[in-house]
Every structure is written in C-alpha cells, then in structure tokens.
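Can you keep this structure in mind? I'll have questions shortly.
Note that this complex is displayed minus one protein chain, with the remaining chains in position.
By written order: A, B and C. Residues from 1 in each chain.
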Amino acid sequence: MILLVHDDREYLRAPGEELQTDLGVLTVPEDVEPGDRLETHLGTEFVVREPRGPDLFDHFERTGAPMMPRDVGLIVGFTGAAADDRILDAGTGTGVLAAYLGRIGAAVHTYERDPDFADVARENMRLAGVEDAVDVHTGDVTDELDALADGPGFDVLTLDTEDASTVVRRAPDLVVSGGFVVVYSPFIEGSRDAVAAAEETGLTDVTTYETIQRSMQFDDRGSRPDTRGVGHTGYLTVARR
Amino acid sequence: MILLVHDDREYLRAPGEELQTDLGVLTVPEDVEPGDRLETHLGTEFVVREPRGPDLFDHFERTGAPMMPRDVGLIVGFTGAAADDRILDAGTGTGVLAAYLGRIGAAVHTYERDPDFADVARENMRLAGVEDAVDVHTGDVTDELDALADGPGFDVLTLDTEDASTVVRRAPDLVVSGGFVVVYSPFIEGSRDAVAAAEETGLTDVTTYETIQRSMQFDDRGSRPDTRGVGHTGYLTVARR
Amino acid sequence: MILLVHDDREYLRAPGEELQTDLGVLTVPEDVEPGDRLETHLGTEFVVREPRGPDLFDHFERTGAPMMPRDVGLIVGFTGAAADDRILDAGTGTGVLAAYLGRIGAAVHTYERDPDFADVARENMRLAGVEDAVDVHTGDVTDELDALADGPGFDVLTLDTEDASTVVRRAPDLVVSGGFVVVYSPFIEGSRDAVAAAEETGLTDVTTYETIQRSMQFDDRGSRPDTRGVGHTGYLTVARR
Partner (left out) sequence: MILLVHDDREYLRAPGEELQTDLGVLTVPEDVEPGDRLETHLGTEFVVREPRGPDLFDHFERTGAPMMPRDVGLIVGFTGAAADDRILDAGTGTGVLAAYLGRIGAAVHTYERDPDFADVARENMRLAGVEDAVDVHTGDVTDELDALADGPGFDVLTLDTEDASTVVRRAPDLVVSGGFVVVYSPFIEGSRDAVAAAEETGLTDVTTYETIQRSMQFDDRGSRPDTRGVGHTGYLTVARR
C-alpha cells in the first residue's frame, strides 16, 4: 500500500487501484515507488509516500479509540521491543500497537475477542504491510494461556484489556527471564490491579507511569505551552520478569 | 554480550569472560544462552539475560547524560522508525538512541564530533550487539551535509546537537518524502529555533512536544502520583517532509 | 449586588433592580438577604446569593481574558496577601485579581492604561462590592513610579503587564522589606525577563512557577484525569524584597 498525498489530503491505495476524488481520477501504477508524483485527469499532483507508523494511526479503520503513537512509542522505549522479538499482545483493537511492533521486525501474536474487530485488525495489518509479522488471533487470550505457556517464551507481553491482571499473573510462564510486561489502562484502578498482580507473581521493577504531553506555541509574542491542553490517554504499568 | 543478574546486581559480560565480585568468581561459558543459571565458586547463582533496550541505558559507558528510554520511545512513536529504515543521527553521545534504532532493525548513520566519545559509542554499539547496524562516524554532521544530500534519502533524521537548526534547514535534501525529522532539545530556545528552521524550509506538521511523566504510588492508604516528582528531560520537535 | 440563581441561570442585580427573562419578571426587594427565595410573576423561584470570588470571574464584564481563580489563588498563597495589606497592582484588565484582593481586606491601588478598560474595571469593583478597597487608577504605572516610591511601601506588588520588568527594577523602592513581587506572564520570555530584573535589583527567592491543572473523571469504569486536558494560562514569577 502507498499513500497518495496532496496538501492535507491523503489516500491509501494499493498498486493498480484507482483514486476517485473531486481532485480528479488517477490509477496507481503497478510499479509505483515512494517519491513518485502522480497526476489526476484534472491535473492535480499527488506525491507517493510509503506509509509510516503515524500514518497507520490516521488511516487504519478504527474499532475503538486506537492507541496513540506516543503511547506506542513509550511501550517500545520501556520494553526495548526490537527486531526478532517474540511479542504477545492482547487485545488487538484497531491494531496500531501490533502494527508498529510488526514494523520494527518483531513477531507478534495478538488476540482480539471480537471476531469483527479481529477481521478489521487483519485488514489493517495488510494495509501496514505487516500481515506476515503480526498474527491476529480471534479469541480471548485468557483461554489460551496454558497453551501459550507451553511454547517458547515471549520477550514482551503487552496488554490493553480489562482483565489484564489475569494474564499478568501468568507472566512468569509466558515471558523469558528479563522480558517485559506492559499494561495499558485508562483507569487508575486497572493500573493498581495490574501492579498488585505483577508484585504477587514476583515480577520486578514494577512501575506505573502517567504521561502528560503538551505541544508548545511559538509566535511573535513569545513561547508557551499550548493553551488548549492535552488530555489523559492511559497509564502504562511496566514490569520485568 | 549477556547480562548476569543476581537480585539488584547486574554485570555485562561476553562469552568466555570472567566475572569477579564479592559474590565469587565465574567464567561465562562460550555457549551461554539466555535463561541459563551460572554459579560462582562461592555458590551464588546468576541468571543469564539478553540485554534489552533499557539495559543499554543502565550499562552503557556514559559520555554525558544519555537519552532516557521514554524519549527514545517517543521518537520511535512519533517517527514510526522501523526495520530497514535508513536513519541519520547526530550527535551520538552515549549512543542510547542509536542503539535502540539499531535494535529495531534500522540502518543508522550517527555522527559524533568528539573522537573519544565516538570511540566509547562504538564500544557501546558492540555491547548492544548492533555494531553492524549502527555506523558511528567521527565528525561534525554539518560538514557532511552536501555529501549526505547526494546519497539516497534517509527515512528519519534525529538530532541531539546544539546546532540542530543548521541540519534541519537541509532536511529537504536529506530526508525522503514523508520522512521525519526530530530535534531533541533540553531548552525552549533550541526548540524554538528548530521550529523556525523547519517551517522556513517547508517541512510540515511541525510540533514541539513537552512530556511530563510521573510514576504512581499504590499502597494501603490509597493511590496517588509520586510525591517525588519527575523532572524535565528535553523537548521533542517533530516535523515531516 | 446579589446573585439570582435558578439552576444554571445566574443574574447579578442590585436591590431595587428588576430581572426580566423568559422565566418571568421580578423586582429585587431593597432589603433582600442571601438565602432569600424570590419568585417571578410566572412562578419561577430564584435563590439569592452573595457573589463570591469565582462569581466575579463569571460575571464581570471582560476587557480581555481575565485571570483565572486558580492563578489569583496562587498569588495569594505565594505572597500571603492578607487583610490590611497595601497592594500595588498593574494592569488591572477585567479586575478579577484586584477584586479578590479587595475582598480579602487589602487596600489595592491598581493601574490600567486604557481609559475604557479602567471604566469597566471600576464598574466591576462596584459589582464586587469592593469599590472602597480597590482604587482603579487610569494610567501607566511606569509613569507613577517616582511618586509611588515616595509613599509608604506596599506589602505586595502584582504585575500583569508587558513591561513588568520595568516595574520590577523599582521594587526595592516600592515594596517593604519582606514584601513580595509577582509577575504573571503568559510567555516564557516575559518570565525570563522578570527573573533577570528581579535578580539584578537584588530581590531574593526568585522563582518562576508553571502550573498544570487537570480535573479528574470518576465514573463506574474507574478514575482518571480528564481526557480533555487543561491548557496553559500563565507563568507566575515570585520574588521577595
């Protein structure tokens, strides 16, 4: 998939597909390359881009509020998620985290209970070009814990589910020594539960982080944080086996 | 390199190397594997771990304050840095960012002006096992901009230097369409300069982010943010070509 | 002045004045008391309240963005502004800060350059019932510094003007030993200037505070900071003579 960009307008298309907008019609060549410039029949030029992580956040079909790039990034920073890691993820949701992890070369197994959401997530992985790296399983990861515990350990376990604590309690069976567990929770109670579960089960370095992020305004009058403010997304609880 | 861990004690060693501490002496076998348990001659057991991103922050030899995992992560989140990306980085410093980027499969060219610091960074890349992915160049990236502009474009440009704006102004020659530029600056003035340079040169989506992060305290009395507080690290200015 | 309140509807009226709304008509008795309940000719009941500080923020006629109750409060907290203090304030603007200071029993001299704004501020002081405590001077405080320096010292000097630093440099002539100077500045550059002026002129305990405030959300799902975020208002630079 490539991204066709003209000013603020962006469209995701596969080679061979057609773009039809009020700016005109064009067909994406089969041999399209990032950096190419394509013109509609009305003469409007689109630049071809390879979609990157933040584009996935913008262009994925959503089945709920997707995780924001900043939180995805923090998970990568805190866990050191890297190429060739084996990562267990639940629940998939829109799949932004899973796709980012696939893009950095990890082998991701992600679980989504809702079959329709799982279908959308699979399509999103295809859009992101990570369908080989990310295996979207339809089902509840808590039903699979015994089977997963019998397999090779995961380097990282990422959880964005309401019953994250249930999975955290099995982390010693699921995660390799030195591997990381992260729970994303919008609510303080969910974070508190995750911390309790992590400590009970003997995980170390258990910390819940809250992140407040603001953009800055620079103009002729001076420099200041944005007067609009940035809201809360979720707490990240990180623990290590 | 592997990490030998006993409680809060951690040592980085290569296969074949010896560990000598007050807990006893052991020699790391040549065929050591993560998860192995090694015993010193005094009977103290060490667990063998593969070092991950956050371990690099803890164990790298430092030539200044290294970038924190949270900021490294945010850069990955905001740029979508991924496997097979070509990334231009300056200045290297301790090399935590470069090593993380190498670990996610990117090909990194990083510039460090101070020859001694560059040597330390090269050794740190070896510790991290990313010496093939990360090329530490001794020199000032601003002297190399013409040469770099003639080469294939970079997907991401990351700058942690005082004269970042000089490089930002050349970003259109250095970075592919849709690629990202990030400037890490401890100071608001540096961020303001970076924004001005990015806007002058026609980059888009120019935003400076400030991140405030706190850990939470959970105990029998209740839940609250840490009373100790977390300080400022740096502003991240992100722009896109 | 009293406040007539019915659900979310609030009207400020003097005794003897009439209220005409779609909820009906009523005349405020001359002997009205807080807690009274008045009925319109259509039978709608209004409760009578004495206006308090936060009501002034809501009901004052505005001549610009008024200072928020939280920032007014922080100024009181940092300076210990108290009854019988003599306070010099510039520029008045809408007058929320001046009115709060008048309400805590201080004698306030406040300067507003714009004659129309000064008129509005005077009317606002009347609404707040502090017209005796707060003297709204039309004019630029920087033109009055010599005269003010000859008078008895002020306990607190509060500045919300673009050229605050000019006044800060005269603080040793204006403020009693142990008295406080506060500069409210939306921009970092203004705060930096104020700090430089305060340090040059020998003030002590010079600190610029930035305040980030969020409301919390409590519902059946759990507890979390508001997802909407709260924006930046202004930096407070505090110094002591």
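In this section, a contact is a pair of C-beta atoms (placed from the backbone, for glycine too) under 8 Å apart; a residue touches a chain by one contact, two chains touch by 3 or more.
This structure is a prediction, so every number in the text was calculated from the model and none was measured.
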Given that one chain is not shown, which residue among B:D173, B:E199 or B:D226 touches it?
B:D226
Of C:T142, C:T211 or C:T227, which sits in contact with the chain we cannot see?
C:T211
Sole touch to the unshown chain from C:T79, C:T94 or C:T201: residue C:T79
Spell out the interface residues on subunit B facing the chain that's missing from view.
186-190, 210, 212, 214, 221-233, 235
Mind listing the subunit C residues that contact the chain we can't see here?
3, 5, 34-35, 47-50, 52-56, 68-83, 100, 103-105, 153, 155, 176-180, 188, 191-192, 195-196, 207-216, 218, 223, 225, 235
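What we mean here is this: only the chains that are shown with their structure count from here on.
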Centre-of-Cα separation between subunit C and subunit A, whole angstrom:
46
Give me the residues of subunit C that touch two or more other chains.
188, 212
